[in-house]
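Have a look at this one before I ask anything.
Some chains omitted; the rest stay in position.
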Amino acid sequence: MLSYLANPLRFMRFSRLAVPICFALGVLMIGWSLYNGLFIVPPDALQGGDLIRAMFTHVPSAWLSMGLYAALAGASFVWYIWRHELADVAARAIAPIGAGYTALCFITGSIWGQKGWGAGWHNLILGDSRLMSVLVMLFLFLGYIALRAALETRQKAARAAAILALVGIVNVPIIKVSVDMWQTTTIHQESSVLKIGGSEPREDDEGMNPVYLQQLLWGFGGHTLLASAMILMLMRAEVYTQQAERQLALKLEER
Amino acid sequence: MTAPAPLLSAFRQAFSEAWASGAGLLLPLGFFAGTATLVPFTLGGEADLLSRVGPGILWLALALSSMVTLERVFQADLQDGALDLWLQDTGSISLVAAIKTLTHWLVSGFPLVLMTPLIGFMLGVPAEKMIPAMLGYAMGGLVFFLWGGVAAALSASVARGGLLIALIALPLYVPALIFGVQMVDAGVDSPSFLFLCACTLFALGVAPAAMGAALRLAAE
Amino acid sequence: MSDPVLIAGHGLGAVRGERVLFQDVSLEAAPGELILLRGANGSGKTTLLRQLAGLSEPQAGTVERTVLHHWIGHTNGLKAHETPRSHLRHWARVWGGDTDIAAILTEMGLKRPANVPSRMLSAGQKRRTALSRLRLQDRELWLLDEPFNALDTDGQARLANMIESHRAAGGSVIAALHGDAPIEATREVEL
């Protein structure tokens, strides 16, 4: 599939259809999960009552931010090894979307935490390793964007940015395990949906209530589709820009 | 040379230089946010500690940004020959140097003032201290960049003056730092504020001449 | 009008690292003159030119300049982010007066790279940009340090022309040069 799409022509044909479909489906699914999440599911006493409703945005964006960083590194890797122009176009498009979702994760988490963790929570933002590592990822995205913006030629920018993206991948596992490993430095809860961190299951651990889990998964699916649509859209724009630049250069050459 | 036109174009040139070296405003904003982010790690994240220490650390970040930004400015002018061009007309190199440092302050130091409410909120700084803090960062930043400019001009002819600049500049920063920190606690109507104003005025008065002299020396 | 000397150096001397580089050098340039500074590598041509331009203080002697001058040194004075166009626009603004920058760029063969940042320019294109400054404002005295360096044949011819017409218009040029001059000098000063 991926190698099939590596051809720009095929990519453009595929994405012309994919963008509206992903967009529409994504918005529908997000809407469904938000509708249920905000109005239907019961408040949860343990998780700050109504504030649990932030989860249906928070957790998908948390997962997506890590996923998008991994995707960024993956695309950079592909570009660095095989020099597929499209992989670079993808990496370039992923960065702002990833930064956006990371910011969203942070903001929704903050709203959640305001009540959930009680008064004075904002003091904790900077002292909590989970929260901090999300911030660090935000800065990795920002650094990536800044580096790209600072180098003039596209080739150079692409190569430099790819190196940075690959080096920065260290932080993803650190974010993932930050909660499970350093219980002492965070009061963020442990993973209750996906247990990758490897912490011993506690006795009272029943996993997440299916009422919430269902909406959460809808939200996650929806955001994934929406993010894909946005990324594809940016990629199309970039491909068109490159074509336009090439034509302009030809025109200038003729003069 | 004392006409506004040359100074305006010095400003334009310095501005595009500062801007071109990165993604414009994004970079300073990211830098301050980044430093603010590092801090808690070094402190182990005790909340109560943070809100007491945080604003002080932002002063350090400001000092740091002034040095990192200015290090290369005059050295580059010396190496690429632009300094010779500025000097060739007998006009005032001091004014040009002042404009350059102030422009860099505007691009790399002033953003901290804009971010103060946000960072201050994260660090748990009480709301009524926000205005003094912003004023303090603005005026303190001016002083830092001016003295930092003097240090950078002095070490322009040394191959890589990074730490040297830091060493020259740090003592010059201290008065503004002391009064700035005090002023944030004591408010705008305190004597500290007056002293901070005096520091700023003094830097504005003396630093340009010092920069000019140092640059003339560097070009020899 | 008694003595239309544009620049005069009297008894100039320079010491570098305990060593006398040159001493007792005197020179004058009147309108229409081209004075060449000659000498082996490291003999002090650049040092002398900088003294004449007021960029460094002579260790001995005095310099009198009666007019504004243009300075073209070994370095081009281009900032890394500047393009030929923005460089010229900048100095045009600083020096005042409204010159047609597009025309200068075309004339100096810089039309194509006019918007390329200087760190990507070729050596000759940078040199041409620096030399374009001579066109920005009419100044009677030109101080040039190996101005033909890095220029291609066409660029050298063009610069020689510029110097000729500057002299014809009553200007004066002092230039440091190695090898054969592509242009006839009034006088040579050997260092």
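Letters A, B and C mark the chains in the order given here, with residues in each chain numbered from 1 onward.
Here is the rule we use: contacts are C-beta pairs under 8 Å (C-beta built on N, C-alpha and C of every residue); 3 or more make two chains touch, one makes a residue touch a chain.
Bear in mind that the values here come from a model prediction, so they are computed numbers and not experimental data.
Per chain type, the number of copies found in the complete complex of this structure file is summed up as A x1, B x2, C x2.
Everything below uses one rule, namely that only the chains that are shown with their structure count from here on.
Between subunit B and subunit C the centroid-to-centroid distance comes to 36 Å (mean Cα coordinates, whole Å). Centroid to centroid, with C-alpha atoms defining each point, subunit A and subunit C lie 57 Å apart.
Contact of a single residue of subunit A with at least two other chains is seen at no position.
Annotation for subunit C: residues touching 2 or more other chains are 117. Note for the complex: subunit A touches subunit B at residues 120, 122-129, 132, 135-136, 139, 142-143, 145-146, 149-150, 185.
Against subunit A, the residues of subunit B that register as touching in their complex are 21-24, 26-27, 30, 33-34, 36-37, 39-41, 43-48, 50-51, 54, 121-124.
Of all residues in subunit C, only 53-57, 68-71, 73-82, 86, 90-91, 93-96, 117 touch subunit B in the complex they form.
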